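Encoded as structure tokens, here's the structure I'll be asking about.
Partial view: only certain chains, each at its native spot in the assembly.
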Amino acid sequence: MLINCVAYENGSKLADISIEEISDYLQRPACFVWVALKDAGDAELAQMQVEFGLHDLAIEDARHGHQRPKVEEYGETLFAVIHTVEKTPLGELHVGELNIFIGPNFVLSVRNNSPQSLLQVRERAEREPHLLRHGPAFVFYALMDACVDRYFPIIDGLETQLEAVEDQIFEPGTSQANIRRLYELKRDIGIVRHAVTPLIDAVHKLFSGRVPTVCENNREYFRDVFDHLLRMNGSLDNLRDTIGTAIQVNLAMVAIEESVVNKRLAAWAGIFAVISAFAGIWGMNFKVMPELEWRFGYPLALATITLVCAILYRQFRKSGWL
Amino acid sequence: MLINCVAYENGSKLADISIEEISDYLQRPACFVWVALKDAGDAELAQMQVEFGLHDLAIEDARHGHQRPKVEEYGETLFAVIHTVEKTPLGELHVGELNIFIGPNFVLSVRNNSPQSLLQVRERAEREPHLLRHGPAFVFYALMDACVDRYFPIIDGLETQLEAVEDQIFEPGTSQANIRRLYELKRDIGIVRHAVTPLIDAVHKLFSGRVPTVCENNREYFRDVFDHLLRMNGSLDNLRDTIGTAIQVNLAMVAIEESVVNKRLAAWAGIFAVISAFAGIWGMNFKVMPELEWRFGYPLALATITLVCAILYRQFRKSGWL
Amino acid sequence: MLINCVAYENGSKLADISIEEISDYLQRPACFVWVALKDAGDAELAQMQVEFGLHDLAIEDARHGHQRPKVEEYGETLFAVIHTVEKTPLGELHVGELNIFIGPNFVLSVRNNSPQSLLQVRERAEREPHLLRHGPAFVFYALMDACVDRYFPIIDGLETQLEAVEDQIFEPGTSQANIRRLYELKRDIGIVRHAVTPLIDAVHKLFSGRVPTVCENNREYFRDVFDHLLRMNGSLDNLRDTIGTAIQVNLAMVAIEESVVNKRLAAWAGIFAVISAFAGIWGMNFKVMPELEWRFGYPLALATITLVCAILYRQFRKSGWL
Amino acid sequence: MLINCVAYENGSKLADISIEEISDYLQRPACFVWVALKDAGDAELAQMQVEFGLHDLAIEDARHGHQRPKVEEYGETLFAVIHTVEKTPLGELHVGELNIFIGPNFVLSVRNNSPQSLLQVRERAEREPHLLRHGPAFVFYALMDACVDRYFPIIDGLETQLEAVEDQIFEPGTSQANIRRLYELKRDIGIVRHAVTPLIDAVHKLFSGRVPTVCENNREYFRDVFDHLLRMNGSLDNLRDTIGTAIQVNLAMVAIEESVVNKRLAAWAGIFAVISAFAGIWGMNFKVMPELEWRFGYPLALATITLVCAILYRQFRKSGWL
């Protein structure tokens, strides 16, 4: 689905143009065309391929989707895949794809399976003609920057969730819920990592070493994105590491809780065993058991039993079993 | 076993030829020969070695099999080993080998111990003469791409299996079955990794840095395979990591379940210990135990015991032990 | 908030100058200006950007904060972000940021969210004119060195805390407290790592390979900082590794303690079971139980029970269960 | 101990020569000398050092033994250390050393502490004069290849042992034996790794980058050894990884088995507690307990107890505790 198709000259919008006019505008020297598609069908992609002379393999990637994030050179044209990540109302992470083709005088962005609109990127770019004058590479930067910036709240959300689990981890009785949430967090982290990590290498090539010609004048911008990605990567590494430790700690807490219960069980079992032993002995049927005949035998017996149990109880208390 | 032996010129099939004719066709300038063998015997390999001038060490590798995936240069000739992986009807993974020799004007593929036919690769190549015109390197790409693309459903299958285990992992009583399945999954992942990982480095050399001369005009195709391999590698890493965590989580779940059972055991043991204690005391044979003489002593005793047990039961319920 | 703004010439202080005078001093050849801001507002930063011709992206980073430590080149200007880490009175680690802009003839330091004063850096530098003569790069070094040196006591503190836990780790009954402290330590280590690790790569580029022009005559100084960072990194790696092992050991200690309790429980349960069994048997109501009629039946019974229990006790003692 | 000392010319054996004659033969242009020693003493090594002009440090390494596998250049001479690994009749791994000195016109192999004869390497080489013509480097290759090929059955053996443990790992009651065998396997893997891993880097330098002059015409052969080593390394990595998981799984199986026992214990304890409770209540000495007077009170009581126990038993069965 075509979202819009605009020609720019010297950083300013020339006109909304139709797809058929693209080739005319491509021939004007200081001019470039920026086309935005959404969930493009095969026909649209085929048309674009002809219009901009795109490579078969790149078009195939854009059609099939499920690519890892990457930036590839096909002659003078760049083909980039960037994941969009957003939280669904149910709290799950949803991954879409933004495919971008960048040539010397055009940008084609194809957004697949992603509800995130990128209109504000175009609006902001149009408000800053001194930047938009940098041409297609700046548009590429702006689109990438927009996608990448949207990872931050996702990662912050994961951090907040982890902190919520951490607050519970030393609470007895929460271990099962904790471990389930940690497991789900780990899966979500995997999804975001998948978006971030491959992009790091890809973006690195856009400002360091032999840089593709279209990007040459925008190195500092791509380095800025790279820096953001590195920061996210650090946060994700940290999250992953912390979750690993948290699972371990959780397991230890289960064992400790278990051990506490076991000690308590042992203590109470001991106390009741003492009662039963005394009761058992005075319940024996020997003919000659003088204490049974005493007047205050029974209360004395109860007192003895109570005393012994009290001593035991205090002992267990002191040694921390109760 | 010879499957077929065909000469091509300018991307089109010239003729099915006999092995004896190969040397004639090799001398025609724009022509190349594509031979496919299956489970080749020593004699066939020796014949091929003479026909195409292949290196001893490469032939030996093809004969012995059990090589790791690789791409080696012997002068102008490339020798590649690619694993084929398929699922047997019993659900186990079966690994075969595809050995490919690529020269400036020939391709020889030797498929060993693998039921996967590669006929459709040839058919598709013959349907696209503009691509087949790229020569032996394109055939090499097409064969490799076919093998690698068949890894995807295998990996998807592993992911599905893992998800099935994940759905069970928090169900009590399933831990033994889970851990067994996780262990088997890990083994299967190892098999696929073995096919994928070594190929990554090998394919990287076919499009980056000093590329072997035969492959020079097909860099973008090999980069595409490389990209697929990287994606698979990411999935396998993810799978492996998740299995590791799942085993850990499973262990934690066993401990938690255990702890629940232990608490319940402790609680019931406590309740019955109380019954036994009371019964023991009123079973003692002291002469003077006034309550034994009461008319409603027995029902009162039963009521007392029931009451105490009920209180305990409620207490244990509240603290989550029962 | 402006802290101070001073012009230097040949390593000596020329004068405290106002912000308006900066541009005058920047034109004098052997002169450079060193401005220090604290928690700078947008207006101040904008003014500085104009004064020193700083890059948009760098200014934005300084404004937003929460950057990872880094050193970036923008043309002739360097932009560095360094974390300050300090211990709050509550024992928590607080992270602030020091942003430094270094040009051929100026240094601008912006300290955000950090109570650590850097005045003594300036004082020390002014006391050593032969060093200050090296220009802005030396000031940069001095600021970085001051921040980095303050990591040492933090790391030492973490090591001391870890040792305190280690002293307890083999004490029974401390496992829960230990694991909580280990977990908190791990988090603190993460915070310091975050300050140290990214800086290592950044500083490496200041003395090795293609060094930014402003830093060229101060390589040995930056190598010295690099060396300190490497040392810290080694300590942090060690700490992290040790904490990992300590958590594992702690878990093992819980299991061992548990096992000791279990054995004791088993032993006492055994002894009391014996008493109950004897008492139960002699409490049976069979008509003909000759020993019940004996004169010394009861004391004999008690003696028998005591004897058997004593033997059991000794046995359990010997096998280490009690 | 001298095993043999032979001069070769153009790939064919010239003569068995005495050590004194070596220097004569070294002067003949197309000729090289191949000396094999076994458990060489200091005197022999000193003699060889003089004869071939070997470096002090290399001789010292050969004398002391216990070196890690390596290939070192001393001017025109190469010095290589390769581990020999063999299985003793007791099933333990025994490590010996093969030291090889390779010069432009000589090969000196010193086999220490290793029963493996290398005679067949010489025999095979003498049967293939077209290969032996490649000179000392080919002899070097042949010796190395022989040693490395002998690692394969060792590694296969380790894999077989691991599979044997894997077959047992889900059998209850085998965990102690399993873990012991896994631990021993891990140690054996360490020994083989020690032989394989350092050799990988060393051999890599013999065919890639700046190759030592003596080896220049044999690159493909060394690449073949390299490939074998990589394959072994992959297998060893896999083994190590699997053992790690197996230990973890084994631990989980212990926990699961434990949990099963615990549940069963809890179940039986419950059933017997019920019997004791009923018996205790009807064993109380209250005067007025009407059911005690009933004619069929006793059988009814037994029936009640049996019934309750049967219900409990069925319940426990259903919930998988028994």
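We just call them A, B, C and D in the order they show up, numbering each chain from 1.
Quick note on the criterion: contacts are C-beta pairs under 8 Å (C-beta built on N, C-alpha and C of every residue); 3 or more make two chains touch, one makes a residue touch a chain.
Remember, it's a predicted structure, so these values are computed and weren't measured experimentally.
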**Message:** Taking the 4 displayed chains as a starting point, can you state how many identical chains form the whole complex?
**Reply:** 5
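Going forward, only the chains that are shown with their structure count from here on.
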**Prompt:** Any chains in contact with both chain A and chain D?
**Reply:** B
**Same-residue or different-residue interface between chain A and chain B, half as cut-off** = different
**Fill in**
Per the C-alpha means, the centres of chain B and chain C lie apart by a whole-Å value of 40
**Asked** If you average the Cα atoms of chain A and of chain B to get two centres, how far apart are those centres in Å?
**Response** 25
**Message:** Can you list every residue of chain A that touches 2 or more other chains, as numbers and ranges?
**Reply:** 248, 251, 255, 258, 262, 265, 269, 276, 280, 283-285, 289
**Message:** Going by the touch rule set out above, what shape does the chain contact graph take here: line, ring, star, complete or other?
**Reply:** line
**Complete:** Chain pairs that touch, by label, are A-B, A-C, B-D
**Message:** Could you list, by residue number, the parts of chain A that touch chain B in their complex?
**Reply:** 55, 57, 67-68, 70, 72, 74, 173, 175-176, 179-180, 183, 186-187, 190, 194, 198, 244, 247-248, 250-251, 254-255, 257-258, 261-262, 264-265, 268-269, 272, 275-276, 278-280, 282-285, 289, 291-298, 301-302, 305
**Item:** Of chain D, residues touching chain B in the complex
**Value:** 169-170, 220-221, 223-224, 227, 230-231, 234, 238, 241-242, 245-246, 248-249, 251-253, 255-256, 258-259, 262-263, 265-266, 269-270, 273-274, 276-277, 280-281, 283-289, 320
